[in-house]
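Apart from one protein chain that is not included, each protein chain of the complex appears where it belongs.
Presenting subunit A:
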Amino acid sequence: MYQLVKDFFNGLWNENPTFRMIIGMCPTLAVTTAAMNGIAMGLATTFVLMFSSLLISLLRNFIPAKVRIPCYIIVIATFVTVVDLFMAGYFPAMYKILGLYIPLIVVNCIIMARAEAFASKVTPLRAIADALGMGIGFTWAITLIGAVRELMGSGTLFGYHVLSENATHWVIMLLPPGAFLTMGILLGIMNVITRKNVRDTQCH
């Protein structure tokens, strides 16, 4: 039980995929023009992460080591197709905003990294605890980035006006450079908080 709790909390802060491991940058930077997008993208990724981790953990004794990567990719792609069709059917407005980046969850390094480094080595219960922690860690991180960009770029938070009408909107925060700058500065702030430099980026 203690191990499960530890696995779960690992992803929230200590090994947070966005701020500590710096993986899965494409969706992190691309869809975070608003906080709500961050939540949607985070939940979609969490779903794929949980189910693919579960299945890979269950199949860990059957998948030959030599062809494991293609096997993982098929498992992940299957669940991404599920999410893709589900979002297109039930949340068409959000689906339109996230667009290309929903199918691109397949190549999100977080999922592959957890499959290869964790889920393929442990029991299903631990794999799910880890996937849930990682998923929620990813979700809060990209929601935070989305909130910062939305607040500065359009003066709103989750669609509600927060800043006064006269406040200047920094449109640059909604454009591509804003994503890089916000992420870079937030990383710097995280470094100050933890007083520990983040390891240099290495995705794969």
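Convention: a residue touches a chain if its C-beta (ideal position, glycine included) is under 8 Å from a C-beta of that chain, and two chains touch if they have at least 3 such contacts; residues count from 1.
Here, contacts and distances are computed from a predicted model.
When the unshown chain is looked up in UniProt, the name that turns up among "Tetratricopeptide repeat-containing protein", "Formyltransferase/hydrolase complex Fhc subunit B", "Ion-translocating oxidoreductase complex subunit A" or "sn-glycerol-3-phosphate transport system permease protein UgpE" is "Ion-translocating oxidoreductase complex subunit A". Touch with the chain that is not drawn comes from one residue among A:I74, A:A117 or A:V162, which is A:I74.
Within the whole complex, the absent chain has one touching residue among A:M25, A:L54 or A:V148, and that is A:M25.
Remark: the omitted chain is touched by one listed residue; of A:L4, A:L59, A:V107 or A:L163 this is A:V107.
Within the complete assembly, residues 22-23, 25-27, 29-30, 69-70, 73-74, 77-78, 80-81, 84-85, 100, 103-104, 106-109, 112, 172, 175-181, 183-185, 187-189, 191-192, 197-204 of subunit A touch the chain that is not shown.
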